[in-house]
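My questions all concern the structure below.
All protein chains but one are shown at their positions in the complex.
Each chain gets a letter, A and B, in the order it is written, and its residues are counted from 1.
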Amino acid sequence: MSWTFENYDRLLAALGEHIVMVASALALSLAIALPLGIWSARRPRIYAATITLTGILYTVPALALFALLIPVMGLGTGPAVVALVLYSLLILVRNVAAGLRAVPPEVIDAADGMGFAPARRLLRVELPLAMPVIVAGIRIALVMQISVATVAAYISAGGLGDIIFQGITQDFNEKIIAGAVLTSLLAVVADETLRLLERRLRPPAGLTDAG
Amino acid sequence: MLAETLRWPGEHQRVLLEATLRHLELSLAALSVAVVVALPLGIALTRAPGAAGFVTGIANVLRTIPSLALLVLMLPLLGTGYLPAMVALTVYGVPAILLNTYAGVRSVDADIVDAARGQGLSDRQIIRRIEIPLALPVMFAGIRTAAVQIVAAATLAAFVGGGGLGELITAGMGTLDFPELLVGALAVAALAAATELLFAGLERGIAGRRRAS
Partner (left out) sequence: MIRLEGVTKRYPGVSRPAVDHLDLDIPEGTICVLIGPSGCGKTTSMRMVNRLIEPTAGRILVAGEDVSGTDPVRLRRTIGYVIQQVGLFPHMSVAENVATVPALLGWPKPRIAARVEEMLTLVGLEPREFLRRFPGELSGGQRQRVGVARALAADPPVMLMDEPFGAVDPIVRERLQSEFLAILRRLRKTIILVTHDIDEAIRMGDRLALMKDGLLMQYDTPDRILATPRDAFVAEFLGIDRGLKRLALVTAGEAAGPSPAPAGSPRIASVTTLRDALSILLTEGADAAAVVDADGASLGSLTLGAIRHRLAARADQSGAG
């Protein structure tokens, strides 16, 4: 354990790189997925096309996607973030659309009846009600991104994966364990935090009259 | 470079074939063990409500752990090679199957199970003839998820010396042999897509055979 204690600053730096990579990827993918999800929510054909396209991307395993991006974008954080964004699109678009579609038609009808303009209705009624499902999507995407970002170290993107790979090449177990455990902890904490948020966002049982 | 990439498979048939077979072998082995472990466990948990909360909690945490982390954590324990890769991939696949099996069996209509008990079916008969057939779609969805995840994660087996198509990628990176790198990546992508399609087809087949609503 001695290495860990002596080099915790390096570990923290790697953790920081990891978080920055993932956070920027998440922000970017939300920026794309949110409008895309809203747009395709009630347009079945567009939805199907979007899901198919993003689904194809999602099927490609992480290391392979990185490899395919190398001739196009080289190495480093850039291609890593691009890959992370491409991966997250399927999950986020799907959950945004699903969340919006799950809003009971009576609620939308009531909102229209009360005089909500569509844009405002979206903002004040539909999105808030769709939140739990959207947050669930963010949670899944985030955990996946943390995992993929670990592999991104292989194309020199930094992050906790870097510590792991150093440990492998140097045959230094402690680095491997420190990197792997820290990544796992990051993933678990992110998952739990968002689960809590998800639960808070669900309307208390009894306010919805479905089942 | 495109031309070189297209020529590569033809010139390196044996390497490509070996890596593909190894990749499939690893994935299949891990999936099989995961199914053999997780399916009965998931069913057993429905009869043990106390343990169920605990075990599903662990499964949920396990599901969150990055695949690379699982693989490399085997290194200090099991060294390099086939075994650590297989163990890691098995552990990786268990949660999806376990959680889906548990949820699927629990979701079988309680009235149906009550009627079955009332007719005089033993617990084992209820599991075999009622709960498993009715929970099959959900259970299979879990197996499908695990299969796809395992095939994808098997790419990383290269990092623990487990072989597979990931090795083409790492070898290509090491020697800056772009054709090899790209062929490896495309082959992995194709394999993953094929797995997804295969299991989607199987799932549809299962749904089609259940005529009852």
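Note that contacts are C-beta pairs under 8 Å (C-beta built on N, C-alpha and C of every residue); 3 or more make two chains touch, one makes a residue touch a chain.
All figures in this text were calculated on a predicted structure; none of them were measured in a lab.
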For the full complex, contacts between the hidden chain and the displayed ones involve B
Using the definition of touch stated at the top, determine which of B:83, B:121, B:171 or B:202 touches the missing chain.
B:121
Out of B:38, B:65, B:86 or B:134, the sole contact with the unshown chain comes from B:134
Absent-chain interface as seen on subunit B, which is shown:
109, 111-122, 125, 129-130, 133-134, 210-213
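Here is the rule we go by: only the chains that are shown with their structure count from here on.
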Calculate how many whole Å lie between the centre of subunit A and the centre of subunit B, each centre taken as the average of the chain's C-alpha atoms.
22
Show which residues of subunit B lie in contact with subunit A when the two form their complex.
1, 60-61, 64-70, 72-73, 75-76, 148, 151-153, 155-156, 158-159, 166, 169, 172-173, 178, 181-182, 184-186, 188-189, 192-193, 196
Can you name the residues of subunit A that touch subunit B in the complex?
56, 59-65, 67-68, 70-71, 143, 146-147, 150-151, 154, 161, 164-165, 167-168, 173, 176-177, 179-181, 183-184, 187-188, 191
